[in-house]
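Dropping the structure in here first, questions after.
With one protein chain held back, the other chains of the complex are shown just where they sit.
And now, chain A:
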Amino acid sequence: MREEGYISPRQASVLLWFAILPTAILFLPALLTLRARQDSWLAVILATLAAGIPALVIYLLALRFPHYTLFQYCELILGHLAGKIVAMVFVLAFFLLNAVVIREFSEFLTTAVMPETPFLFFACSIVAVAVYAARNGLEVIARCTDFIMPLLVAFFVVILLFATPEMSLRNILPFLENGIRPVLGGSLITWPFMGQVIILATYGAFVNPPRSLGWSLITGLLGIAFFLGLVTMGVILVFGACEATSLTFAGYNLARVVSLGQFLERIEVLFLAIWVAGVFIKIALNLYVVALGLATVTGLKEYRPLVAPLGALNVALAAYMYRNISEIRQDLLTVEPGWTLTWQFILPLLLLLVAWVRGQRRTGA
């Protein structure tokens, strides 16, 4: 399944930011402080280091099979039948992931902004836009990020800078109060977000030149760790570990406490605007990847006809996946770490091992 057009390594790394950050900054800090308390920032760093392993695996696989997507080299490595099954597992996993993102997005908007608006309205509207973007191909999504990324960065800077008067540095002490175990538990919760780095194995095939994928991975991961670490740190510094655990959307609350000289207040609307744009990229990218993967597995020539139906199915799945917000939190805290470790960590590692043992590579092509 060939996609016309290429993206630059820089765009690939920025896409990676968007694949992870939008939902992570909103949902992660509160869950993370639940486990790792004031050492949450350390958990983010540890999770980033852990995500370096699948990133390395992706890079090595990309060197063996340049210009092949994850779904394609599954088949090349494992053979026809097993390859198709494993590729299908990846497709379903991305599909499931996208449903979670759509649900998180709508759940947040209904809770925090417009409680009377039905959940489906948010889900349908963002997916409709995402379908449109995904049908236009990867290059279009990548160019969207060129526009949104400066906004996102400016937004991080504004919120964190203006929240500094509310911060008190002593909130991060004591360091490692209960030893390293809670921190490890925290990085396990961070993992489902960080592990999405695996998405670069799919659209990474369209990065030109392929060797620069390593650069994309490193800058992508560092950027994510930087921003996610800063937001987590900001939440801890402003609210303290005790209070942060009780705030469902700690990142959003960070934007709400900003108050500069009586006039620059209530900037959370800015947060919302940019955050919605970020989630749009994330959903569009996931949708694109799912459609591309499904087209590859089923041997279709075009992925485009699949995008809209997959989007509709995604909304339906998002609606039926959880009954309430407690189930979402429960899922993020207990189920997701294990599930994502399986398909984002172990599966790619197995692929690389098999490819290495069987000595397969497609560099000549």
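In this section, a contact is a pair of C-beta atoms (placed from the backbone, for glycine too) under 8 Å apart; a residue touches a chain by one contact, two chains touch by 3 or more; residues count from 1.
Everything that follows uses one rule, which is that contacts and distances are computed from a predicted model.
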Pick, from "ABC transporter permease", "Formylmethanofuran dehydrogenase subunit C", "Anti-sigma K factor RskA" or "Spore germination protein B3", the protein name that UniProt gives for the chain of this complex that is not shown. "Spore germination protein B3"
Which one touches the absent chain: A:Ile180, A:Cys242 or A:Leu264? A:Cys242
In the full complex, which residues of chain A touch the absent chain? 111-118, 121, 170, 173-174, 177, 238-240, 242-243, 246, 253, 256-257, 259
